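One protein chain is absent from this view; the other protein chains keep their places.
We call the chains A and B, going by the order they appear; numbering starts again at 1 in every chain.
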């Protein structure tokens, strides 16, 4: 059973295929399963864009969508995550998209469930479809990632996206740098260079802002929002010093005036809303990948799967 | 970009067209967009009938529906309404239906978003699809509105519906009167006549009850529910004095035994449940209007819009 739990579950060839399919979907290409297919979205943490993005992706693929509202369900009755997922499987779901506040929640499922799990974010850990949509956005811009200078700015330590993006960008040949408050720097990523925000803006081909996670830690490193913005935010003055072709990315939701000046959110360099658009196409490609990979596996194991 | 934010956004000709289409839908006529179309429902306030009514309308038109559960989303993370709507647009929504507790919430969106906004209620302000369904209900009964006597009863001051209904009924030639507690009367509507409840019942062709908004202000003008009913409610005795062809309307949900006696909610004169039925058809017509109007506009601007 193939799952997408971390970006490292994918070979470079699989990543290439997914980005290729996503680009195709963005151009209007279509793919649908042969029969009515149910997907379950189990979100145990708040999310607008990720859940909606998956829902649109599923519906564009012609899936029937089962949304489990996790504030109002049997999980209140103390059911295990495993039992919830197995239930979804028994009632007909062919894939489960899960977001959970617990790091690596999926370890209790591995090897035990018979439908692919797509990780939509686990605690401070992984968010592989975000990494893929970031890659798609960069690839659309620069085509080749080899040698590209990507600076990730913000709370590296608590970010789902930062570490998995850093890893996959390394694997794909990009040079990854970091900026932001020193105490948020993750020293386990020592081979990469730490830059001041001013250096970062001058050097970056891709300036990848992270979100200040108000909901995960109380303060912005002891600073007010204004002080943070001055020290580590993308101000209009810094934006002017960026290279001609350089782009700005942010996973959103944006704290306007904190990570990035209000007037830059939709500036010419900004790919922030483009990323959201790419998110749908990448998730379509991931769902296609998951269903096709597991179809092949099951056929190889001697099953003929109805409905495909 | 055409939006439906207040009833005054519509010309009389547009209103006529919408009511005509709605009547057609009520007779089983069909209209569907050429390709898969997503609509987003963003409800930042509780609602059963309005949200469900839009959802049925959308699904009857063959739309895919995105419901944003606003107690469980990124709006908790402090995202602006603008960013939420832009996100919906980027992930593929072709229209957004919004209810919000803030008066004129839509002003921060005007001129900035590229999909039509359908206002499903803003604070104490507007609720244009409610006005349209009320008009359809009256038109089905009386055909011509010119000279019709409509009495609006209840909390004029805090009602989304009262003022917009009064305005549009004026524009269409009806005579509008008010009844209910004096302190709820809106003196800015001075040209209209204030009536006692007994006068109102004798004179009205249409008795348009408003809902006591328990959730917006604490008391019923200092009275108990029973006292309110006695003074301003539609009692069986008052109903008997109504004109032969006169009808009773209420936007619902009804407080049975307060605005209207329990046994009158479904009496022969009552159009209360008919109004709900009309609500679906009117919303279908509004969605059709919004998509067609903007299609024309975009084509006029030189775009060819895919999917239409």
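Heads up, the rule we're going with is that contacts are C-beta pairs under 8 Å (C-beta built on N, C-alpha and C of every residue); 3 or more make two chains touch, one makes a residue touch a chain.
Since the structure is predicted, the reported quantities are computational estimates derived from the model, not experimental observations.
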Residue, one of B:19, B:135, B:166 or B:254, that touches the chain absent here: B:254
Residue among B:2, B:36, B:59 or B:269 touching the omitted chain: B:59
Touch list for chain B against the chain that is not drawn: 28, 46-49, 52-53, 55-56, 59-60, 69, 71, 214-215, 252-256, 265, 273-274, 276-277, 279-280
Chain not shown, touching residues in chain A: 36, 38, 40, 64, 66, 68-69, 71-80, 83-84, 86-88, 90-92, 306
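What we mean here is this: only the chains that are shown with their structure count from here on.
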Intercentroid distance (Cα basis), chain B paired with chain A, Å: 40
